[in-house]
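Dropping a structure here in structure tokens format, bear with me for questions.
Complex shown without one protein chain; remaining protein chains in place.
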Amino acid sequence: MRFDLSETQQLLKNTARKFLQAECPMAEVRRLMETETAHDPVLWSKIAAQGWTGIVFPEEYDGLGLGMVELAATMEEMGRALMPGPYLATVPMAGVLLDAAASAAQKRKYLAPICRGEARAAVFEGGLFAQDLGVADYLIQADRRNGALELVLWPASAVAAKPMPALDLTRRLYEVAITNPAAGELLARGSEAQAALDHMYDVATTALVAEMLGGMQRVLEITVEYAKTRKQFGKPIGQFQAVQHLCADMVLLVETTRSAAYYAAYALQEKLPEAREAVSIAKSYASEAYREVGNRGIQIHGGMGFTWENDLHLYYRRAKASEILFGDATEHRERIARLVLGG
Amino acid sequence: MRFDLSETQQLLKNTARKFLQAECPMAEVRRLMETETAHDPVLWSKIAAQGWTGIVFPEEYDGLGLGMVELAATMEEMGRALMPGPYLATVPMAGVLLDAAASAAQKRKYLAPICRGEARAAVFEGGLFAQDLGVADYLIQADRRNGALELVLWPASAVAAKPMPALDLTRRLYEVAITNPAAGELLARGSEAQAALDHMYDVATTALVAEMLGGMQRVLEITVEYAKTRKQFGKPIGQFQAVQHLCADMVLLVETTRSAAYYAAYALQEKLPEAREAVSIAKSYASEAYREVGNRGIQIHGGMGFTWENDLHLYYRRAKASEILFGDATEHRERIARLVLGG
Amino acid sequence: MLYDPEACGQSAQIAAPGTKPFNKRISRQWYDDRFGTTRMDLNLSPPEIQFRDELRAWLEQNLPRNWKQEHAALGAMEEKFAYLRRWQKKLYEGGWVGVAWPKDYGGRGASLIEQVILIEEMARASAPPVANVLGVGLVGPTLIAYGDDAQKKRFLAKILSGEEIWCQGFSEPNAGSDLAALGSEARRDGDHFILDGHKVWNSYGWAADWCAMLVRTDPQAPKHKGLTYLLVDMHSPGVRVRPLRQMTGESEFSELFFQNVRVPAENVLGRVNDGWNVAISTLMHERNTLGANLHIVFKRQFDRIVELARANGKAADPLVRQKLARCRADIEVFRLTQMRAITRVNQSGVPGPEGSILKIFWSEFNQRFQQVASEILGPYAQLTGECEHSPDEGQWAYGFLRARGNTIEAGTSEVQRNIVAQFVLGLPKSY
Partner (left out) sequence: MLYDPEACGQSAQIAAPGTKPFNKRISRQWYDDRFGTTRMDLNLSPPEIQFRDELRAWLEQNLPRNWKQEHAALGAMEEKFAYLRRWQKKLYEGGWVGVAWPKDYGGRGASLIEQVILIEEMARASAPPVANVLGVGLVGPTLIAYGDDAQKKRFLAKILSGEEIWCQGFSEPNAGSDLAALGSEARRDGDHFILDGHKVWNSYGWAADWCAMLVRTDPQAPKHKGLTYLLVDMHSPGVRVRPLRQMTGESEFSELFFQNVRVPAENVLGRVNDGWNVAISTLMHERNTLGANLHIVFKRQFDRIVELARANGKAADPLVRQKLARCRADIEVFRLTQMRAITRVNQSGVPGPEGSILKIFWSEFNQRFQQVASEILGPYAQLTGECEHSPDEGQWAYGFLRARGNTIEAGTSEVQRNIVAQFVLGLPKSY
């Protein structure tokens, strides 16, 4: 029994951290967030060269064929680095949906280019927005037509993407309009489409939780570092019990979220019957924990934490967007209740 | 504009405190809680001599004719002293119900003896228990019969009271059985009965909240005293920021409850349109605040706070019973929501 | 017989069970004779009602009906500010600025309750703020308490009229919660001081003519002892103002830089090296009047989110109902606790630590409230101002971020809890 990343998985994670420290430091994050799309093609091609764009997809479509735990470990590092751009939309969302729903021919046509880093994609289920649609090469729409759920793929040329300014500056939201209704290609329909969509949400939610975990871990580290060096009343503020206890709370929030996040990834990977519950437990935890870690981190930083130049608010903005995405804590607790209590 | 007890009301309150310090110190509370009914006729007669048993009732029925704020100020002191016995059941419950629902003749027969301290009474609306029925001379039952609410008075001889052991050792609960169905006397019926019952709950809830306020104030005082004297690590524990912040939280809980409690009493007294909302705000606050003040008080006391000999658990037990009585915080918040949001 | 603690109080007097030692009972008459007949009373007194009605009548006559549109239509920050200066001038002419100041200095000698009435009426009427907020609210009262005649003559009238705008220079990068650790220095040089320093979290610095500053004049003295309260002309050579961008993206505050700024010695307020006491008095005033309009602001936002919750159906969700009811209760309890604090200060005349209790409460409430609002708005909560789908032009996304600062600005919740523990409860100093 070993409930921890294996040596292999830890090596992957360490390498991802070093890659992102060099290729996507905070200066780069701040540069990209001031651009129109927060996406950098060069960074994307480097990510692709790491294999990350195909990490969980079969080798026959140029994927790396690794599992959920490896995806989670990698996304944890992306969240730690606050990596901007369309990774979440492209890989754990659109890619997973294609892998689950498309025919072999369609996968060769649409999934393989994603794996190779040549294409980006987005998903839209008829809510308020599609994430990072502005840099997508195609959009997969989940739509109820003629009484059945359909998954339809639209090329970018058939879709208008109108930017929607929002709190998170590193990952962009777009309003969706289909401009050429004839250009859609059906991927799946009915119960098959529903199963693929459900699976995609489980995977994407777990990936998002791992990313949130990395973010909150980083907020904790930045804050502890600050508490050790910032002096008030002639002492490092980390010597004040009030600050220590806020930091200890942050450790609890991070470590419990880590347990839930890793287990959700493992349970999905192993197709355990409790996987769906594990995903909702993880998201209900992470949704509140990331925000609360952000609250405590900024509070401990005092006025400094409230400035634009301090990085914490960039994490805080991501935390808020992530809290909402794929259902907030309340929605996931109701999902847990349905599994445990029925009704 | 003066939102504070007046000099008159403060004098009444100070006198009540001195009376209870002399006549009902903690040793007496502990003695009474070990008795069968937690009621002492001698203490009761002294309370009556203070005028407390008739405090809000008209002078024509031997009452004192004071108002809700005076009742609240007095009950605050009873709560502070953790006074055992059937005051709540007799005065703010049964007495108020009689005053609101009964005929002049019935008031002379039943309310006046309460005012004079010669009788005690209880109320039962068909829930789990009637409070302090074991020492009541009569029971007022609110019952839905033949499609209308009826308030019926039963003499003690027509009622069996079976004790129900519960957390609060200072105020007793009893199961109710009517043993002589012919002995009941109708007080009011229909909408008149409903209005009297609603009014009684507003008054009794406000009185209870004031009592809870006194209890939490006392828990705060005991705890601060302990924090100033108990030493660990070579310092009074009150010098540790963690303890200071727990104490500051307690101050916030007490002072905000005080605002809500006094306003509810004032609003009822002045028959303000927002009185009902004020009562629910006060109870929703006090229900959580008393428990949380108790939690922090015991926590700061450490192991000592967990012993039987320490008084805090007696307050904590009362806090739990009071949290439940007349609806907990959730129920009162839903009542606020109905007033604010409708539905 | 009513209990007489002087004559009783011995357990020996408690009679044996069964006896009835107190068979004489008190009457209402007895009670009134003994204790008096005063009662809690939340109604305004006749003079207070007169004050309020006079103000309402004046506002009826003078408040520009559509000032928000007029103001919004003005382009530059400077023009917007000039608009507020004109409004202040008008208020001043009506006698509604600095109402609490003594009549000799242009005020009305209004009571604290009348001040609060003014603040609330202005909030209810959605009137524009005055331009010289800090001058009127903080610097003026400090000048009245500590200024010499020349200083009062020189500054007070122009504060009220808005002719000279003031800002305040207290916080520094290394002196936040530990204000007394500040390092901006003023060295004596004949009849001047030479000032060098760096201040942060300054409001109105870009518009100010004068700055009320706390600076170190004796670096050798213990840290609270070597400080002086200095009035600095913002137009002096060597003063530089830079916008300080906060996490919301705006620049509500500035940084101030002082390099070799010459300040005449007559601009010391109070005594040299006694600035800490002068500043504390300012901060007390700040805590006393700040926030008197907040319950109205909160209530307005609450009513608005209730509207939005009705519109999107969430008002029927039992979870949302609980959260909204809690917010409603919190706003009401905040208003009531503030009324109690005002009653106490109005009677004692001294601002007390009640301010810390209120500060902790409203700042933490607003964070809870903004979170509740965001849960009600769902995905829309994250949309910022520039978007057509954004509810209320992004005020909720902004409000969520801005509220984060509430438990930091004007004394962190940690410092405020220390104050409550030490000054309300008398616990020993923790550091």
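Note that the chains are named A, B and C in the order they appear, and that numbering of residues resets to 1 at the start of each chain.
Criterion: contacts are C-beta pairs under 8 Å (C-beta built on N, C-alpha and C of every residue); 3 or more make two chains touch, one makes a residue touch a chain.
Since the structure is predicted, the reported quantities are computational estimates derived from the model, not experimental observations.
S.K.: Of the chains that are displayed, which are in contact with the missing one across the whole complex?
M.R.: Result: the unshown chain touches A, B, C.
S.K.: Considering the complete complex, identify which of A:Y61, A:F240 or A:Y290 is in touch with the unshown chain.
M.R.: Selected residue, touching the omitted chain: A:F240.
S.K.: Have a look at A:Q106, A:Q194, A:T307 or A:T330 and name the one touching the chain we're not showing.
M.R.: A:T330
S.K.: Which chain C residues would touch the chain omitted from the figure, given the whole complex?
M.R.: Within chain C, the residues that touch the unshown chain are 317-319, 322.
S.K.: Please give every residue of chain B in contact with the chain that is not shown.
M.R.: 127-129, 164-168, 173, 175, 231-235, 240-243, 291, 295, 298-299, 302-310, 312-313, 316-317, 320-321, 324, 328, 330
S.K.: May I ask you to list the residues on chain A that touch the chain which is not drawn?
M.R.: Considering the whole complex, chain A reaches the absent chain at 1-9, 11-12, 15, 18-19, 21-23, 40-43, 45-46, 48-51, 54, 59, 62, 64-67, 69, 116-117, 224, 227-228, 235-236, 238-241, 243-245, 247-249, 251-252, 255-256, 258-260, 262-263, 266, 277-278, 281, 284-285, 330, 333-334, 336-337, 340-341, 343.
Note that in this section only the chains that are shown with their structure count from here on.
S.K.: Chain A to chain B: how many Å between their CA centres?
M.R.: Computed from C-alpha means, the inter-chain centre distance equals 53 Å.
S.K.: Would you please write down the residue numbers of chain A that are in contact with two or more other chains?
M.R.: Residues 240-242 of chain A touch two or more partner chains.
S.K.: Pull out every residue in chain C that's touching 2 or more other chains.
M.R.: Each of 414, 417, 430-431 in chain C touches at least two other chains.
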